[in-house]
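The other protein chains are all here in position, but one chain of the complex has been omitted.
And now, subunit A:
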Amino acid sequence: MKIKIFSFTLYFKVLYMKSKDYLKDISEIKDLMNKSSRFISLSGLSGVLAGIYAIIGATIAYFLVNNYSYGTLLLDGQIFRWVLLDLILIALFSIITAIILTTRKAKKNNAKIWDTSSKRLIVNFLIPLVTGGLYILIILGQQKYGQAGALMLIFYGLSLVNASKYSIGDIRYLGYIEIILGLVCALFPGYGFWLWVLGFGIMHIIYGTWMHFKYDRT
(Lines give C-alpha, C1' and ligand atoms only; values in the text may rest on other atoms or scores of the structure.)
Protein backbone atom coordinates (compact mmCIF):
# COMPACT_ATOMS: atom_id res chain seq x y z
CA MET A 1 0.00 0.00 0.00
CA LYS A 2 2.73 2.38 0.92
CA ILE A 3 4.54 1.65 -2.29
CA LYS A 4 1.40 2.21 -4.27
CA ILE A 5 0.84 5.69 -2.79
CA PHE A 6 4.43 6.50 -3.29
CA SER A 7 4.40 5.56 -6.96
CA PHE A 8 1.12 7.42 -7.36
CA THR A 9 2.53 10.72 -6.07
CA LEU A 10 5.67 10.16 -8.04
CA TYR A 11 3.62 9.75 -11.17
CA PHE A 12 1.89 13.08 -10.60
CA LYS A 13 5.09 14.79 -9.73
CA VAL A 14 6.61 13.67 -13.02
CA LEU A 15 3.53 14.73 -14.93
CA TYR A 16 3.54 18.14 -13.24
CA MET A 17 7.21 18.74 -13.90
CA LYS A 18 6.77 17.62 -17.49
CA SER A 19 3.98 20.12 -18.07
CA LYS A 20 6.18 22.86 -16.68
CA ASP A 21 8.82 21.85 -19.19
CA TYR A 22 6.30 21.93 -22.01
CA LEU A 23 5.28 25.43 -21.04
CA LYS A 24 8.90 26.45 -21.21
CA ASP A 25 9.19 24.71 -24.59
CA ILE A 26 6.26 26.67 -25.98
CA SER A 27 7.59 30.01 -24.80
CA GLU A 28 11.02 29.18 -26.19
CA ILE A 29 9.49 28.26 -29.55
CA LYS A 30 7.63 31.56 -29.69
CA ASP A 31 10.71 33.51 -28.70
CA LEU A 32 12.87 31.88 -31.36
CA MET A 33 10.25 32.34 -34.05
CA ASN A 34 10.10 36.05 -33.29
CA LYS A 35 13.82 36.54 -32.87
CA SER A 36 14.66 34.76 -36.11
CA SER A 37 12.12 36.51 -38.30
CA ARG A 38 11.68 40.01 -36.91
CA PHE A 39 13.99 42.82 -35.86
CA ILE A 40 12.28 44.24 -32.80
CA SER A 41 14.87 46.54 -31.28
CA LEU A 42 13.38 49.63 -32.93
CA SER A 43 13.37 52.55 -30.55
CA GLY A 44 10.14 54.43 -29.90
CA LEU A 45 12.08 57.47 -28.80
CA SER A 46 13.66 57.82 -32.24
CA GLY A 47 10.12 58.11 -33.65
CA VAL A 48 9.36 60.96 -31.26
CA LEU A 49 12.57 62.76 -32.21
CA ALA A 50 11.91 62.24 -35.95
CA GLY A 51 8.52 63.91 -35.40
CA ILE A 52 10.13 66.85 -33.62
CA TYR A 53 12.70 67.28 -36.41
CA ALA A 54 9.88 67.21 -38.96
CA ILE A 55 8.01 69.98 -37.11
CA ILE A 56 11.14 72.12 -36.73
CA GLY A 57 11.96 71.59 -40.41
CA ALA A 58 8.41 72.43 -41.45
CA THR A 59 8.50 75.63 -39.37
CA ILE A 60 11.71 76.66 -41.11
CA ALA A 61 10.21 75.90 -44.53
CA TYR A 62 7.05 77.85 -43.64
CA PHE A 63 9.15 80.81 -42.55
CA LEU A 64 11.30 80.67 -45.68
CA VAL A 65 8.37 80.51 -48.05
CA ASN A 66 6.29 83.19 -46.34
CA ASN A 67 9.04 85.69 -45.74
CA TYR A 68 11.16 85.43 -48.81
CA SER A 69 8.94 84.35 -51.63
CA TYR A 70 5.67 86.00 -50.60
CA GLY A 71 3.78 82.77 -50.10
CA THR A 72 4.44 81.29 -53.49
CA LEU A 73 7.19 78.81 -54.10
CA LEU A 74 9.13 79.41 -57.27
CA LEU A 75 10.55 76.07 -58.08
CA ASP A 76 13.69 77.05 -59.84
CA GLY A 77 14.43 79.74 -57.31
CA GLN A 78 16.89 79.91 -54.43
CA ILE A 79 14.17 79.35 -51.81
CA PHE A 80 13.12 76.07 -53.34
CA ARG A 81 16.65 74.80 -53.01
CA TRP A 82 16.69 75.81 -49.36
CA VAL A 83 13.42 73.96 -48.76
CA LEU A 84 14.85 70.89 -50.47
CA LEU A 85 17.96 71.08 -48.28
CA ASP A 86 15.69 71.47 -45.25
CA LEU A 87 13.87 68.23 -46.21
CA ILE A 88 17.12 66.36 -46.73
CA LEU A 89 18.38 67.49 -43.32
CA ILE A 90 15.18 66.31 -41.60
CA ALA A 91 15.59 62.89 -43.21
CA LEU A 92 19.28 62.73 -42.36
CA PHE A 93 18.85 63.68 -38.70
CA SER A 94 15.97 61.22 -38.33
CA ILE A 95 18.02 58.38 -39.82
CA ILE A 96 21.08 59.12 -37.67
CA THR A 97 18.96 59.33 -34.51
CA ALA A 98 17.21 56.07 -35.38
CA ILE A 99 20.53 54.29 -35.93
CA ILE A 100 22.02 55.54 -32.64
CA LEU A 101 18.99 54.79 -30.47
CA THR A 102 18.29 51.45 -32.12
CA THR A 103 21.89 50.33 -31.66
CA ARG A 104 21.62 51.26 -28.01
CA LYS A 105 18.43 49.31 -27.57
CA ALA A 106 19.79 46.28 -29.44
CA LYS A 107 22.79 46.25 -27.14
CA LYS A 108 20.52 46.34 -24.13
CA ASN A 109 18.50 43.43 -25.57
CA ASN A 110 21.69 41.52 -26.33
CA ALA A 111 20.66 41.46 -29.97
CA LYS A 112 22.89 41.99 -32.95
CA ILE A 113 22.33 45.24 -34.81
CA TRP A 114 23.44 43.89 -38.19
CA ASP A 115 22.06 40.41 -38.74
CA THR A 116 19.69 38.64 -41.11
CA SER A 117 16.59 40.12 -39.49
CA SER A 118 17.76 43.74 -39.51
CA LYS A 119 19.04 43.45 -43.09
CA ARG A 120 15.75 42.01 -44.21
CA LEU A 121 13.90 44.82 -42.44
CA ILE A 122 15.98 47.56 -44.05
CA VAL A 123 15.76 46.10 -47.56
CA ASN A 124 12.00 45.73 -47.36
CA PHE A 125 11.59 49.22 -45.91
CA LEU A 126 13.80 50.81 -48.56
CA ILE A 127 12.26 49.24 -51.67
CA PRO A 128 9.01 51.29 -51.64
CA LEU A 129 10.76 54.29 -50.05
CA VAL A 130 13.53 54.61 -52.64
CA THR A 131 11.05 53.95 -55.46
CA GLY A 132 8.90 56.79 -54.14
CA GLY A 133 11.83 59.11 -53.59
CA LEU A 134 13.10 58.62 -57.16
CA TYR A 135 9.60 59.02 -58.55
CA ILE A 136 9.13 62.31 -56.70
CA LEU A 137 12.47 63.59 -57.98
CA ILE A 138 11.49 62.62 -61.54
CA ILE A 139 8.14 64.43 -61.45
CA LEU A 140 9.75 67.47 -59.79
CA GLY A 141 12.18 67.49 -62.71
CA GLN A 142 9.19 67.53 -65.05
CA GLN A 143 7.80 70.57 -63.23
CA LYS A 144 4.86 68.69 -61.70
CA TYR A 145 4.97 69.96 -58.15
CA GLY A 146 1.44 69.63 -56.82
CA GLN A 147 1.56 66.04 -55.61
CA ALA A 148 5.00 65.85 -53.99
CA GLY A 149 3.66 66.04 -50.41
CA ALA A 150 0.97 63.45 -51.06
CA LEU A 151 3.45 61.09 -52.70
CA MET A 152 5.88 61.41 -49.81
CA LEU A 153 3.16 60.40 -47.36
CA ILE A 154 1.87 57.56 -49.54
CA PHE A 155 5.23 55.97 -50.28
CA TYR A 156 6.39 56.36 -46.69
CA GLY A 157 3.18 54.67 -45.54
CA LEU A 158 3.70 51.80 -47.99
CA SER A 159 7.28 51.40 -46.74
CA LEU A 160 6.04 51.10 -43.17
CA VAL A 161 3.40 48.53 -44.07
CA ASN A 162 5.98 46.51 -45.97
CA ALA A 163 8.52 46.74 -43.15
CA SER A 164 6.01 45.75 -40.47
CA LYS A 165 6.24 42.10 -41.52
CA TYR A 166 9.87 42.09 -40.43
CA SER A 167 9.66 44.21 -37.29
CA ILE A 168 7.23 45.24 -34.57
CA GLY A 169 3.87 44.52 -36.23
CA ASP A 170 2.34 47.72 -34.86
CA ILE A 171 4.13 49.99 -37.32
CA ARG A 172 1.68 48.69 -39.92
CA TYR A 173 -1.01 50.95 -38.45
CA LEU A 174 1.18 54.03 -38.66
CA GLY A 175 1.68 53.03 -42.31
CA TYR A 176 -2.09 52.91 -42.90
CA ILE A 177 -2.50 56.35 -41.35
CA GLU A 178 0.25 57.83 -43.54
CA ILE A 179 -1.31 56.31 -46.67
CA ILE A 180 -4.73 57.76 -45.80
CA LEU A 181 -3.22 61.19 -45.07
CA GLY A 182 -1.38 60.97 -48.40
CA LEU A 183 -4.58 60.24 -50.31
CA VAL A 184 -6.40 63.09 -48.54
CA CYS A 185 -3.43 65.29 -49.40
CA ALA A 186 -3.75 64.28 -53.07
CA LEU A 187 -7.41 65.35 -53.03
CA PHE A 188 -6.76 68.66 -51.25
CA PRO A 189 -3.29 69.82 -52.29
CA GLY A 190 -4.02 73.20 -50.67
CA TYR A 191 -3.69 71.60 -47.24
CA GLY A 192 -0.54 69.74 -48.26
CA PHE A 193 1.70 71.54 -45.82
CA TRP A 194 -0.51 70.88 -42.81
CA LEU A 195 -1.13 67.25 -43.75
CA TRP A 196 2.63 66.79 -44.10
CA VAL A 197 3.14 68.25 -40.60
CA LEU A 198 0.40 65.99 -39.28
CA GLY A 199 1.81 62.85 -40.98
CA PHE A 200 5.52 63.29 -40.45
CA GLY A 201 5.47 65.42 -37.31
CA ILE A 202 2.52 64.82 -35.03
CA MET A 203 1.85 61.18 -35.98
CA HIS A 204 5.49 60.27 -35.36
CA ILE A 205 5.40 61.86 -31.93
CA ILE A 206 2.15 60.14 -30.94
CA TYR A 207 3.24 56.81 -32.33
CA GLY A 208 6.76 56.97 -30.95
CA THR A 209 5.43 57.80 -27.49
CA TRP A 210 3.02 54.90 -27.63
CA MET A 211 5.76 52.50 -28.80
CA HIS A 212 8.08 53.81 -26.10
CA PHE A 213 5.64 53.05 -23.31
CA LYS A 214 4.57 49.74 -24.83
CA TYR A 215 7.99 48.24 -25.62
CA ASP A 216 10.91 50.28 -24.31
CA ARG A 217 10.10 50.68 -20.65
CA THR A 218 10.83 47.20 -19.41
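Methods note: a contact is a pair of C-beta atoms (placed from the backbone, for glycine too) under 8 Å apart; a residue touches a chain by one contact, two chains touch by 3 or more; residues count from 1.
Basically, contacts and distances are computed from a predicted model.
Colleague: From the names "Spore germination protein", "ABC transporter permease", "Transcriptional regulator" or "Leucine-binding protein domain-containing protein", which one matches the UniProt record for the unseen chain?
Modeller: Missing chain, UniProt protein name: "Transcriptional regulator".
Colleague: So which of A:Ile29, A:Leu85, A:Ile99 or A:Ile138 would be touching the chain we can't see?
Modeller: Among A:Ile29, A:Leu85, A:Ile99 or A:Ile138, only A:Ile29 touches the chain that is not shown.
Colleague: For the full complex, which residue in A:Ser37, A:Thr103, A:Gln147 or A:Thr209 touches the chain that was left out?
Modeller: Candidates A:Ser37, A:Thr103, A:Gln147 or A:Thr209; residue touching the omitted chain: A:Ser37.
Colleague: Give me the subunit A residues in contact with the hidden chain, please.
Modeller: 15-16, 18-19, 22-23, 25-26, 28-29, 32-33, 35-37, 112, 115-116
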